[in-house]
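Every protein chain but one is kept in place in this view of the complex.
Chain IDs A and B follow the sequence of writing; residue 1 opens each chain.
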Amino acid sequence: MADSSTNMRLRLPLLCIILEVILIILFGTLVEYNHDTDAKLWNKNRTGPRNDYENEFYYRYPSFQDVHVMIFVGFGFLMTFLQRYGFSSVGFNFLIAAFSLQWATLMQGFFHGMHHGKIHVGVESMINADFCTGAVLISFGAVLGKTSPVQLLVMAIFEVTLFAINEFILLSILGANDAGGSMTIHTFGAYFGLMVTRVLYRPNLSKSQQRNSSVYHSDLFAMIGTIYLWMFWPSFNSAITNYGDPQHRTAMNTYYSLAACTVATFAFSALVNPEGKLDMVHIQNAALAGGVAVGTAGEMMLTAFGSMIVGFLAGTISVLGYKYLTPVLESKLKIQDTCGINNLHGMPGILGAVVGAVTAALASKDVYGDGLQRVFADVETGKWSPESKGGFQAISLAVTLGIALFGGLVTGLILKLPIYGAPPDTHCFEDGLYWELPGEEEGHNELHEVATPNEVEKLNS
Amino acid sequence: MADSSTNMRLRLPLLCIILEVILIILFGTLVEYNHDTDAKLWNKNRTGPRNDYENEFYYRYPSFQDVHVMIFVGFGFLMTFLQRYGFSSVGFNFLIAAFSLQWATLMQGFFHGMHHGKIHVGVESMINADFCTGAVLISFGAVLGKTSPVQLLVMAIFEVTLFAINEFILLSILGANDAGGSMTIHTFGAYFGLMVTRVLYRPNLSKSQQRNSSVYHSDLFAMIGTIYLWMFWPSFNSAITNYGDPQHRTAMNTYYSLAACTVATFAFSALVNPEGKLDMVHIQNAALAGGVAVGTAGEMMLTAFGSMIVGFLAGTISVLGYKYLTPVLESKLKIQDTCGINNLHGMPGILGAVVGAVTAALASKDVYGDGLQRVFADVETGKWSPESKGGFQAISLAVTLGIALFGGLVTGLILKLPIYGAPPDTHCFEDGLYWELPGEEEGHNELHEVATPNEVEKLNS
Partner (left out) sequence: MADSSTNMRLRLPLLCIILEVILIILFGTLVEYNHDTDAKLWNKNRTGPRNDYENEFYYRYPSFQDVHVMIFVGFGFLMTFLQRYGFSSVGFNFLIAAFSLQWATLMQGFFHGMHHGKIHVGVESMINADFCTGAVLISFGAVLGKTSPVQLLVMAIFEVTLFAINEFILLSILGANDAGGSMTIHTFGAYFGLMVTRVLYRPNLSKSQQRNSSVYHSDLFAMIGTIYLWMFWPSFNSAITNYGDPQHRTAMNTYYSLAACTVATFAFSALVNPEGKLDMVHIQNAALAGGVAVGTAGEMMLTAFGSMIVGFLAGTISVLGYKYLTPVLESKLKIQDTCGINNLHGMPGILGAVVGAVTAALASKDVYGDGLQRVFADVETGKWSPESKGGFQAISLAVTLGIALFGGLVTGLILKLPIYGAPPDTHCFEDGLYWELPGEEEGHNELHEVATPNEVEKLNS
């Protein structure tokens, strides 16, 4: 089913090996254990039994593992909803995530983790690398089924780099708060991906339309992804907040936001269907928007009440987006968004940024007490005021959108070069191009023969 | 495949939106951050670096996440064993759990978490809310396939309320121990659900019999649920015990109980089959009974030895129940128990309550030392004696059964009203009524056409 144009035999190994060798060399040159992972540093001046429970590992590792599950199982299985693209969904997700987390360690370290010329790594850098990887996987959702693994790796190279730059501007220069990444991860990943897919617009994608849909069991596999993302989102948003009350509060705010979002999703999914039937696309995706939308404000004193309002809005917006906006984006703006990332990450990410700006602008010593500077680190500088903080949060959103769209444009143009083995319009959403497919059980040998004999003949020639 | 009587277009959105708005208003009025989630309270009188590792988050959040997985993946996928009801199993589980955990926060807070007129929330209340949700999902198992989502939400409203009342009586008035909920969760959820399904008895359910069974891959999806419930049950039972030894001991007792239970389940599953073949229904369910049965005594000095005996008994009872009791309950008592919750939660729950009463009655300063009052908080009052404690545990079981059965009766009668869009007897265990079903792969378009053309015609008219 593969012709030479999509043959990965040289392209993929060559790119993978070159990239990994570069990574290894750069790690060898630049990366060092940080204070909590280094045998010498952690045990320095040890007098009596050291309080090992103060090692950052015990504060963050359980959250890290939850985030890790979201990245590899959550994103990976969420995208298995396509009937013939399950291997690629989980598999390419696996590949580009494994690459991106290494590259992100370097890029994020380079921009905001250098100590005397070295990048220091530990559990926090692992979480941040996974976060950056999340943005790449969001963008993957937009181009799902229409790209070769080589294209995806190239996209990851650029996106990770630009992610690190944007994150540096937001967190280090503008001093923005964005612990759960409404802006840095979701808004960035979504609009980067949407711009890439716009540039890669395929006018004849309808030729693969029959595969651009789910079957019964593929939808159940996708629900594995959905539920894991949903359950562990509280860990995601709280993974790198300050210790103590912020981490605890963020997890709880996210929990309530998601619960309200899910109820709203079911409500609107039934409402927009003429027969009142629920749509798996909404349940799989929109129910998660509540996690996105409290990604910035979750660590603040948003309250359960505020979180639930935000979650309810996010679920509503997301379902309506799937129903009414996605078709328009495709027909009018030529944005072919396979997973509907605009509805799950784009609009809810912007909502999250706005909620974050407003919540920050309402912060006060009255409400936060001595905890104020544990949420807003820049309080200590004295230049801080709630209003200016809210303003910087808003500016951060604009910067993010700008870098994402511009970066997506450039990356899209690079990905358009005809050298990556992208699938033809007739064979998008098809595992058979890049994977050895197993045979079928007796009596089922017709299962994957959607391609007509003619097409197969042509491709095999 | 849906006719107007099961159309959810207005009913479901209306109920969801009204409920969520009420929840949001009540949260806005009544709910506050507790000491460990509030920025001001946690950082009060901070002198030098506060010991953030003492925040309850670090003691309970990993357990909470395990419980969360059990509620959403465990229960959700366990019920996907039905061939045509996977969307509803995972999906309705998702909806009613998301609603119930919010409603439970309020009800449990109202009955035993008020501080100066406010409900204080943190990771412990999140665990308790998930626990209460668990009881609703147990009851869901009894009526699985025979109820509309609107009915399930209405059931959840009543069940959560009664759960909170029963929990209040047991823990606050009777001073019972029940950290893992043998009584409050499993016995309550099971007998509430069994009574509901008794009241909703469908004499013509046999018309849907061909869908009331599994297929090969649906059984594998169900095993995902089983295994997650099994693995994380130690976290479930230990999630809200006291810190330190009780939490550690509870997890370990549960671990051994489940291991012994699994061996017993395989043994008896093969033994009761004429050809010695194992039955997936037993493996999926009975292997979990060991977790239920140490839900009360797990935190006590039950020992690994005691835990294994209890687990072995629970697995045995459960398999025998599936084989011999369930058919009798259906034919004689008209109890149609789709998932066999009597065997997984009902009888093992009662066993757990009895084991808890006996273990409590055997407690002594000799065995527990200074740890006695960390397990039995009421020791401090001075009125405590092992015998009286054992007695109160027994009374607690009786109270639980009474409230569950009476509550199930009333709730069942309310659910019998013909206004909720329940499925007709001919279309139970069928996703198509409430879900947009995906098409099938070429050559498979016959996959979900179990309904005869006649029926479809009638339904579509």
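Please note the rule applied: contacts are C-beta pairs under 8 Å (C-beta built on N, C-alpha and C of every residue); 3 or more make two chains touch, one makes a residue touch a chain.
Quick caveat, the model's predicted, so the values are computed rather than measured.
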### Task
Tell me which residue among A:61, A:110, A:168 or A:406 touches the hidden chain in the full complex.
A:61
### Message
Please identify which residue in A:107, A:126 or A:375 touches the non-displayed chain.
### Response
A:126
## Note on the structure
Hidden partner sits against chain B at residues 53-54, 58-59, 62, 66, 83-84, 210, 213-220, 223-224, 227-228, 230-232, 234-235, 243-249, 251-252, 255-256, 258-260, 262-264, 266-268, 270-271, 273-280, 283, 287, 301, 303-305, 308-309, 312, 367-372, 374-375, 446-450
### Summary
chain A positions in touch with the non-displayed chain are 2, 7-13, 16-17, 19-20, 23-24, 27-28, 31-33, 36-44, 46, 50, 52-53, 55-58, 61-62, 65, 68-69, 72-73, 76-77, 80, 86-87, 90-91, 94-95, 98-99, 101-102, 105, 121-123, 126, 149, 217, 221, 224, 434-444, 447-448
